[in-house]
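The complex is shown incomplete by one protein chain, all other protein chains being positioned as in the whole.
For reference, chains read A and B in written order, and residue numbers begin at 1 within each chain.
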Amino acid sequence: MSVSDMNDTAFKYSATNGIQHEEALLFEHAHDAAESIHLPGVKGDMPNALAVFARQNPAGIPGLSEPETVRHFVRLSQWNHGIETGFYPLGSCTMKYNPRVNEQVARLPGLAHIHPDQPEETVQGALELLYEVQQWLGEVSGFPHVTLQPAAGAHGELTGLMMIRACLDARGETERRTVLVPDSAHGTNPASAALCGMHTVELKSGPDGRIDLDVLKAHLNDGTAALMMTNPNTAGAFESDVKEICQLVHDAGGLVYGDGANLNALVGVARPGDMGIDCLHINVHKTFATPHGGGGPGAGPVAVNETLAPYMPVPRIVKDADAYALQGNVGTSVGSVLGSIGQSGVYMRANAYISAFGREHLHKIAQDAVLNANYILHRLKDAYHVPFDGVCKHECLLTDEIQNRHGVKTLDIAKQLIDLGFHPMTVYFPLIVHGAMLIEPTETESRETLDNFCDAMLEIAAQCEAGDTDALHEAPVKPFRRRLDETQAARKPVLVWPA
Amino acid sequence: MTISANVKYTKDHEWVRMDGDIATFGITDHAQEALGDIVFVELPEVGREVEAGEAYAVVESVKAVSDVYAPVAGEVIEVNEELEGEPEKVNTDAFGAGWIAKVKVIGDGPVELMTDDEYNTFLEE
Partner (left out) sequence: MRFLPHTDTDRSAMLESIGVSGIADLFSDIPDVFHLERGQLDIAEALSEAGIVRKFTKASEKNRNATNTRYFLGGGTYHHFVPAVVDYVISRGEFLTAYTPYQPEIAQGTLQALFEFQTMIARLTGMDVSNASMYEAATATAEAALMARRVSRKKRVVMAGSVNPRYRSVTANYLSRLDGEYEEVDMGCFGTDLDKVIAAIDAQTACVIVQYPDFYGSVYDLAPLREACDANQCLMVVAFSDVSAFALIESPGAMGADIAVGSGQSLGIPMAFGGPHLGLFTCKQKYLRQMPGRVCGLTKDADGKRGFVLTLSTREQHIRREKATSNICTNQGLMCTAAATYMTLMGDAGLSTVARHSAAALQLLVSQLPDHVTALEGAHYNETVLSFVDHQARQRFMAAAQADDIFAGIPLERFDVGQADLGEAGPSAENRHLLVATTEMIEEADIHDYLRVLEVSL
């Protein structure tokens, strides 16, 4: 057998799982622990005063030995797809490589094992790193002030709207309670507005997927509190009229909230703060490469202009001469939105990430992200329907219109990608097109990976054209589990294992 | 998809069956098809008074949620408690075992209602 015989094209892309272990639930493994874990501390019985409150029945936490615990969770981990395992082109999620050195430095004892309420003079190093990244986030987004307190993007939206409301109230404009939200917006936007005691009115997108200035004008009035805009929007297009849009909203007495979920398209290239937007939340776990962790933690700092600065949450991290401090009482502040100064550990990683690029290289993030998205768009545009023309930014939007003629839907395409070794793109979002497929490759993918992904997408399109669609409806067949019955899960919810 | 001849229809795809001053409410077969597998029905409280056109129940599928509006005004006198355990009855028998609530009709007239033929035409449009 020669080397060329082993040059199988199947190597290009396909999912394999090596040995697949079935793994029981913890509760099925459980046996009487041989010996409990050895713990330090003051050995003693329950204090007398507490005895009347003693727990009568043990909680029923299984307790496995260390080797069993490790094997259980390592096996579980092997059923997951992560950015370290393969391509993860989820639109609007910015799944980029998470540098390992960031994990290392965030775990330094002087950063990981410090208490939020120990004296400030004993945590100057931590405050210094947080203050620095706070300033950098402002610099990258184009705003003079940043609060690190919000714990995630949606929390940032809530915080931003609180500040907008406080600002309007301070102007005596307590009737302004309407938040305009484009129909392409993230679902968190209306939910955040509702939590802030405001209601949303949806703006129908124009034929190019962007905000339609006439529609916007028709909705601006004395009740307008704010416009929430995502730029680039969720169709991957830059809102080129952003300056006029902000001007219109400001002239009508409202403020402009920027949803920064898509900031990766602009890093180092252009700044939302320069475009007339009043405040912007940043998804640190997207743009600044902190790990998603299977759903979190994230961080949703909000950058604001001078108009909104007085209303920022407390405590704030401030620098006084060479010392850093937490500032508590600010009369105009909207108050606290979290029980701590923020997700410090996440910001340590973000600081390390920005440090690695520095001012010389930061723009390359946006440049390569946009290059990669346009490359995919270019390679797929003949085989898949492209709803909106023109260059895209960091993500490209396709639909299943062509494949639908062969009975194949977005969901089938997504599931087939799993069998071909890729995580699917974001499906059925944004809602403004039918059968949406939103692809965001990010800047950390090689041309080889992009080509493999495009080849896989073209192969699926070809299968549809050939009428060879059975496998598509059956997919995925390679992973540890096939399509799961979501109906049963929701009809008769079982959220805990019975005791 | 079926259309029952014995009931009246709304443009929001609800049906109502009148029996004296008692009205039975449900959603149409077309509505359940559009929603997909129903996983939960949020029922109104017995004794609640609903206006014609007011949302009195919520029907949920895995990925969609829809308010259900009252075709006529009345006081809720009975709800289909079987849907709490078997919401799929709305899928399998929308005009029968999948009924949602019964009300004693009071007050204002109904919202604009259609016959089965009219509803069929409405659906085709």
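In this text, a contact is a pair of C-beta atoms (placed from the backbone, for glycine too) under 8 Å apart; a residue touches a chain by one contact, two chains touch by 3 or more.
This is a predicted model, so every value here is computed, not measured.
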For this session: With the full complex in mind, choose from A:A237, A:L263, A:I432 or A:M457 the residue touching the hidden chain.
Result: A:A237
Problem set entry | Per the touch definition above, residue among A:Y13, A:Y88, A:Y311 or A:Y384 touching the missing chain | A:Y88
Exercise. Out of B:M1, B:A64 or B:I77, which touches the unshown chain?
Worked result: B:A64
Exercise. Which positions on chain B touch the chain that was left off?
Worked result: 39-40, 42, 60-65
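As a convention for this text, only the chains that are shown with their structure count from here on.
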For this session: Report the inter-chain centroid distance for chain A and chain B in whole angstrom, where each centroid is the mean of the CA atoms.
Result: 39
Problem set entry | Of all residues in chain B, those that touch chain A in their complex | 37, 39-40, 60, 62, 87-88
Problem set entry | chain B-facing residues of chain A, complex | 486-487, 490-491
